[in-house]
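First the structure, then my questions, so here it is.
With one protein chain held back, the other chains of the complex are shown just where they sit.
Order of writing sets the labels: A and B. Residues in every chain begin at 1.
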Amino acid sequence: MKKLRNALLPLLGFAIVIAIWEIVGSRLGNSLFAPASSVLVQYIDMLREGTMLNELFTSLRQMLLGFVIACLVGMPMGIAMGRSKITDTMLRPWVSIFVVTSTAALVPILIMILGTGLTLRATVVFLAAVWYIVLTTYNGAKGVSPELLAVGHSFSANRHQIFWKIILPALYPYLITGARIGLIHAIRAMVMAEMFVIVGYGALINQAGMEINTSSLLALLLTLAIISLIANAILSQWGKNLAPWYEQQRQTL
Amino acid sequence: MTITRRDLLKHAGMGMSAAAMLSNIPLSFAQNKRAVRAQILGYTLAIHVPAIMALNEGMQALGYSASDMNRIESMQVLTQSIVAGAAEVGESDVVSALRAGSVGADVKMVGMVYNNTSQVLVVNADKIKTYADFKNKDNAIALNSTGDFIYVMLSGIFERNGIDIQDTTVVEVGGSGSRMRALLGGRVAAVPVHFDQAADILKQGNYKVMIEPWKIYNPWLSEAWLVQGSWLKNADNARAITDLLKATLTSFRKANESLSYFAEGYRKYATIKDAKSATEAELKPVWEQLSKQVKAWPNDGGFRLKYFEELLPVYVKAGTVKRGANIARVIDTQYIDKALKELG
Partner (left out) sequence: MPKKSIPLLWFSALSIVIGLAVWELCATQFSDFILPSPLSVFAQFLDPNFALRLAKAVSGSLIQLGIGFGLALAVAVPLGTLLGRSDTLYRMFNPTINAIYAIPPVALIPFLIIWFGLFLESRVALVFLMCFFDILVVIIAGSRDVRTSWIDVGRSFGGSRYYCLRHIVFPALTPFLFAALRVGSARAINGMITAELFFAAVNLGQLLKRSSQAFDASAALAVVMTVCLMGLLAQTIIMLLERRLLHWHIRRS
């Protein structure tokens, strides 16, 4: 019974949102904000035509390159900064400086240095995602409670064991949240960079942005939303597989 | 699985016979043909078609590979990337190029991508009935930036109609999609678009085309092929540029004569929705307008120092180029002259 309820609730949420969308869209019209019904028609057309999905998967593949590197660099960096005051003071100024840099302001400069190819796009994705991963992980690493560590020490666990058996599991929610936030920013940065160099999925969005009828633009954005949902679900599932005990501990009032 | 001696001999035998075949093939295939690296704008409209065809089919006919084209959305970034040497040749805004030259960048314009312009000013006819209506602070014009050729063009035209553009409200909005939505949403009163895009907007309500610049300026210079000066010093590059200009001239001439040549290129390269299925009948009015009225594709390339000199006061007045700037340094006509001579 509970499983059925859990499966139905998201659908109910979607239904409410789509209803609002349809109402607002019908009032404003296609050229200002196409309603869900127009977008659906357009969506089926675009699926049949195939370009949307083709470009999407190519772009996503390329985005993953930058994202994975961002995780591989960002997570250790955040942990190191959280556990070591020296690393923290040395790296934090740079993290704070780069995290606010607008991708839109940076891309033109990067184009001049790196050209318009895959290196540019992977770099933009990396630069957009890594700081969020670092910041979220850093918060987690700083927050590991002294009590937990004391327990580890009193059982004469060595540093290695303390890290893997106490610190890392405590970091778990922050790592997953960091990865999710990082992924979102990676996807966004991918689209932004592609809009600048008119390649892949970003190019489709650019093109759709110039059409009078907003249906195709909304359709493209809808696909992005769906992809994000799927990616989130995958990350959450991984998380559950890695640490099943975590879900049990969290209950609601 | 190990390779046996028999396998090895078999493969070697095949390899040798393949090599024998290859040696009979003419040299041009065995060599790597050069592909010019070009930076072009994010959109290709009707007016750009002959130039883009020159980069591809035109260069191929002269013995090169089709050009390696990279698209960049912003004309400003495009010009900057040529200054930075990120590509060999770029489709650049004349005014930006002049400005780059005047601050000491080592760039040269060598030929026109097209002449005049197909941009028109679409206005909300409810709000703008005469030029004087622009003085109303609520009637804003959305442009990409106050430094590009559209701004300069408008400032000159406004002046001729008794309006100082500084008295009007100009908002700089990046992205032609955003500007168009701003017009349709009633947030601004006027937006410049290419006339092939304008048709769709006019259908959306009471909008009209107020300014057709080619009827006022003759000629107007919008986009030119831009290269780095140091890149030109290499003889192979100089040859490549001369060939590109020959291809452009040939393409211009063919476009003027033949609707089907233009239509074929349009279907292949234009980035407008439904371009792939455009018929010659549909394209005829656009083609005629561009070829005969706008004179976008002059048979002689339309690239003369004196055109720039005539327009310089307009650029200076609009504040985009400094008074006394040495524009001759940025304009190099020797390659187009050579191309013209070689074509006969």
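Here is the rule we use: a residue touches a chain if its C-beta (ideal position, glycine included) is under 8 Å from a C-beta of that chain, and two chains touch if they have at least 3 such contacts.
Being a predicted model, the structure only gives us computed values, none of them experimental.
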Among B:44, B:80 or B:119, residue touching the chain not depicted: B:80
Touch criterion as defined above, residue of B:70, B:96 or B:168 at the omitted chain: B:96
Interface with the unshown chain - residue positions in chain A: 6, 9-10, 12-14, 16-17, 28, 32-33, 85-86, 89-106, 108-109, 112-113, 131-132, 135-136, 139, 142-146, 149, 173-174, 177, 180-181, 184, 187-188, 191-192, 195, 205, 209, 214, 217, 220-221, 224-229, 232, 249-253
Residues from chain B at the interface with the omitted partner, ascending: 76, 80, 83-84, 96, 99-100, 103, 105, 140, 142, 145, 147, 171-175, 177-178, 181-182, 184-185, 187-188
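Keep in mind that, in the parts below, only the chains that are shown with their structure count from here on.
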Geometric centre distance via CA averages, chain B-chain A, whole Å: 37
Parts of chain B lying in touch with chain A, wherever the complex brings them together: 39, 42-43, 70-74, 76-77, 80-81, 83-84, 86-87, 175-178, 180-181, 184-185, 197, 200-201, 203-204, 271, 273
Touching residues (chain side chain A, partner chain B) in the complex: 31-32, 108, 111-113, 115-116, 195-199, 203, 206-207, 209-212
